[in-house]
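As you look at this complex, bear in mind that one protein chain is not there, while each of the others sits in place.
For chain A:
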Amino acid sequence: MKPAAFDYVAPRTVREAVEALGAGRDAHVLAGGQSLILEMRLRRARPEVVVDINRVPGLGRLSVDGGTLRVGALVRHDAFEAAGAVPGPLGTLFSLAVVTIAHPPIRSRGTMVGSLAWGHPASEWCAVAVAMDAVLELRGSGGAREVAAGGFFHGPFQTARRPDELVTAVRFPLPGADTGAGFAEHRRTHFCFAQVAVAATLTVRGGLVAEARIGLVNAADRPVRARAAERALLGAEVVLPPAGHRLPGGHPFARAGEIAATADAAPVAEPYAGVDYKRHAVAVLVGRALRQAAEDQRSRAAVHRGGHR
């Protein structure tokens, strides 16, 4: 189908964009359009006004300030494909996650902030944001405010954003060099959203887990931080089985997977993926993502010890 008729505005400043959103008509932000235009074609979205923010200068900025990364509303998915685009383990995590989002021609338009604003339960970025304690910056008629990712997602496609608010950016604290990142995803075909995916980071000090962060994609009606599994990992000794071998049953990563599947996930049944199946996938993928994070941490530490070339 073709989209229903709408009025189109292309503001040149954030202030103009916010004014257009707050003018009392049903207005939708157009960022990458890779979800919105599809929804409009399906007539699930029928905005009266489309506010195209693509001509607002400055929203495409990706910057690091001290220990914080700031991603503007127009930074496209594909900006994160190179692991070096963002420093340290966060860059590794982003580069692992981003290639599971759609295809190159969709990643060249779609935006990270658009994914957060959209709030699809199977969105990789939403779970990454929740796991990494991201903070969203919003601007509305009433002024600017910030919302932690942990409190932003209220359900499928439901967020704390008010209709007159523009999400201008999202900020992430940058983890240090003693942290490693992993990402594991299961999908039916290249063209599907994730059935389940897991983002994980592990901070290891003296061979023991000092901090664990686990974000679950599509394991509930919203992105989930697997707090129970994270707690269970604290203080665990990081011993990796040889490459190519499975995690033994009692391994802390396997146990964390079981806990995430039973205590943290609240899967919603979907065609081809019932609740039990999704719980099983969560358990397996948490184990894999943690293992990858531990390996990443180990190689990072080795480089660190070896000094810079």
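Throughout what follows, a residue touches a chain if its C-beta (ideal position, glycine included) is under 8 Å from a C-beta of that chain, and two chains touch if they have at least 3 such contacts; residues count from 1.
By our rule, contacts and distances are computed from a predicted model.
> As a check of understanding, state which of "(2Fe-2S)-binding protein", "Lactate utilization protein A", "Amino acid ABC transporter permease" or "Gfo/Idh/MocA family oxidoreductase" is the UniProt name of the chain not shown.
Its record in UniProt gives the absent chain the protein name "(2Fe-2S)-binding protein".
> Out of A:A5, A:A243 or A:A302, point to the residue that touches the absent chain in the complete complex.
A:A5
> Kindly state which of the options A:R109, A:R227, A:H280 or A:R298 is in contact with the chain not pictured.
Hidden-chain contact among the options goes to A:R109.
> Contacts of chain A with the missing chain: which residues?
So the residues of chain A touching the missing chain come out as 2-8, 10, 30, 33-34, 37-38, 41, 50, 52, 54, 99, 102-106, 108-109, 190-191.
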